[in-house]
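Every protein chain of the complex appears in place save one, which is left out.
Chain naming follows the written order as A and B, and within any one chain the residues start at number 1.
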Amino acid sequence: MRRLLISLTYVVITLLLIVPLFKILTGAWADGPGPFIDALKRPQSLHALMMTGIIVVVVTVVNTLFGVMLALYLVRAPWLGPKVKRLLNSLVDLPFAVSPVIGGLMIVLLLGPGTVMGALFEGIGVKIVYAMPGMILATLFVTFPIMVREVMPVLQEIGAQQEEAASTLGAYSWYTFWKVTWPSIRWGVIYGVVLTVARSLGEFGAVLVVSGNIMNKTQTATTLVYQDVENFNVVAANGIALVLAVFSVGLLLLMEWAKKRKEVH
Amino acid sequence: MHIKVQDLNKSFGDFHAVRNVSFEVEKGKLIGLLGPSGGGKTSILRMLAGLETPTSGDIIFHGQRVNDLPPQERGIGFVFQNYALFKHMTVYDNVAFGLKVKKQSKEQIRERVMYLVELTGLKGFEHRYPHQLSGGQRQRVAFARALAPEPQLLLLDEPFAAIDAKIRTELRTWLKDMIESVGITSIFVTHDQEEAIEVADEIMIINKGRLEQKGSPWAIYKNPETPFVAGFIGESTIIDDVAVLKGFQDAAGNGTRALIRPEYIEIGKPGEIKLASATMPAVVKHLHFRGSEWMVELLIGDTKLITYRSLEKEVLQPGEQVSVLVHRAYMFNDSVSWIMENPLKVDPMPIHI
Partner (left out) sequence: MNALFRGKGWSFGFRTAIMLYFFCLIVLPIIGIYTQSLSLGWQPFWESVSDSIAWKAVLLTVKLAAIATLINIVIGTMIGWVLIRYQFPGRRLLNSLIDLPFALPTAVGGLLILLLLGPGSLVGGLADRAGFQIVFHEPAIVVAMVFVTFPFVIRGLQPLLEEMDQSEEEASYTLGASKFRTFVSVIFPTMLPGILSGAMLAFSRGLAEFGAVVLIAGNIPGKTLVASVFIFGEIESNNPQGAAAVSVILLTLSFLILWTVNKLQGRRSGH
């Protein structure tokens, strides 16, 4: 029985996960390395990869900062009543329940060129929808809960006592945070960073809607893959996908490594 | 059930947890496995249950070798240290579990479960879940559950370790009464001497995987067979320099040491003790109030002794000179051990009239 189950497990995981990974590798190389490199060297590929890179960096930095702070407030702040905390806590999870397309739609509806806010911003020369800011906003929305959800349980588990001890010993907030709180949540935050990077790298639906997928202007790596597939340019799509997949597998390894360190504490 | 264990051994990798343990347990007896933590007692219990397999040796229930029988077929009841109640089942379902496995009828099950529920004082709690019960209540459910399928042997692994001290004493008495009224052969593991002495008919002292001694609590106390047993039961002082003790000088030499129980020592103010010639002088070093008596630390020269003094007698002061009479001591060296009465206790100059 045991052996049967183990073999079945191997079969399922191989079919579902390993074979596809393998296929991307071979698919990109299908016509040889030449077309693969050409596909990557296209100006739109480089531009798309750059856009993805910028979004990933900005979104990760912003959501890490805000996420950690919000987690701290939701777990420790005395100025938020318990009912408010519980309400906010359930609100945090909302982006997880929202389909990415709907996420993009929301931003278009609120900040699109036809709306009040949108017009305002465009007046000062800042385009949001169909431009970088909108794409960043969409990705911020989608990845928002990740860091909060990683840090909150850790904070709850370690309890406030160490921080209280620090205050009785004369330490103020920043010092306490850096010397006492941070070392305990550090690995949780790192794991959260890796997850956020992975998610923002892979974000597709929301960005597709908000950006308008304008080649060389507002295209990301994932939306370029979509476009290539729609244009039956499978090898090119495969090439970009391979780059993304390589990053993802690397991120996966980082994820598992950080997960281990997180639990050892 | 009559139990016989022969040359039982258990190794976990390099660690030899149980060494050549052999014993017999008569039907209906309540046996305590007592010893320090890590000594192998729980391993022995688990091997009896079939939850671990012996590395070598035989386990025989009623003349039949059961080494190869799984726990399901041994007819035992097991009470775990942390209760191991089925968290998602009510008290009723927990207790009924073993009976359902036996496919008894609903009426039979109901009758037996309600009987046990009343017996263990849990009436009214049948529909509660484990997380709604106190520690003591959970332990009683574990007990009822183990007894429900009418096992021949009851095994308990440190049943009171996780319970508050106050409730522990109540539960102890309750358990002993319960086991006696049900009449089932039982073996329980504990590291608490008091518990073993109070509850068990017979105690087996296990240390470092070996069975040091088996006997009634009184027998073990009076005639310890090994130095470990002698030191384990009660509180004693070990004296390396035997010659210091008046009356025991002849026993000195050969690396012989003396183990003296507090109860063997008599203190008196000068003149209080009748056999004055057998006493030696000592100084009171410290006094500690222990609630029901005084604990007295004495110094004889450089040697420290501990004893107890009744609250009825006159209170001693630190630094006070007293006389000490050592009635007997447990002497031991590498080869032999014996209990020695103080030879000076016989009046050397009897006056015959």
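Here is the rule we use: a contact is a pair of C-beta atoms (placed from the backbone, for glycine too) under 8 Å apart; a residue touches a chain by one contact, two chains touch by 3 or more.
On a predicted model such as this, the values are computed, not experimentally measured, just so you know.
Undergrad: For a quick check of understanding: of A:40, A:58 or A:88, which residue touches the chain that isn't displayed?
TA: Counting the whole complex, the residue in contact with the absent chain is A:88.
Undergrad: Considering the whole complex, which of A:8, A:37 or A:126 touches the chain not shown?
TA: A:8
Undergrad: Contacts of chain A with the missing chain: which residues?
TA: 2, 5-6, 8-10, 12-13, 16-21, 23-24, 27, 66, 69-70, 72-73, 76-79, 88, 90-110, 137, 140-141, 144, 160, 163-164, 166-167, 171-174, 176-177, 181, 195, 198, 201-205, 208-209, 221-223, 225-226, 229, 234, 237-238, 241, 244-245, 248-249, 251-253, 255-256
Undergrad: Which residue numbers on chain B touch the omitted chain?
TA: Touching the chain left out of view, chain B contributes residues 49-51, 70-73, 76-78, 80-82, 84-88, 97-98, 101-102, 131, 142, 145-146, 148-149.
Methods note: only the chains that are shown with their structure count from here on.
Undergrad: Please report how many Å separate the Cα centroid of chain A from that of chain B, as a whole number.
TA: The separation of the two C-alpha centroids amounts to 60 Å.
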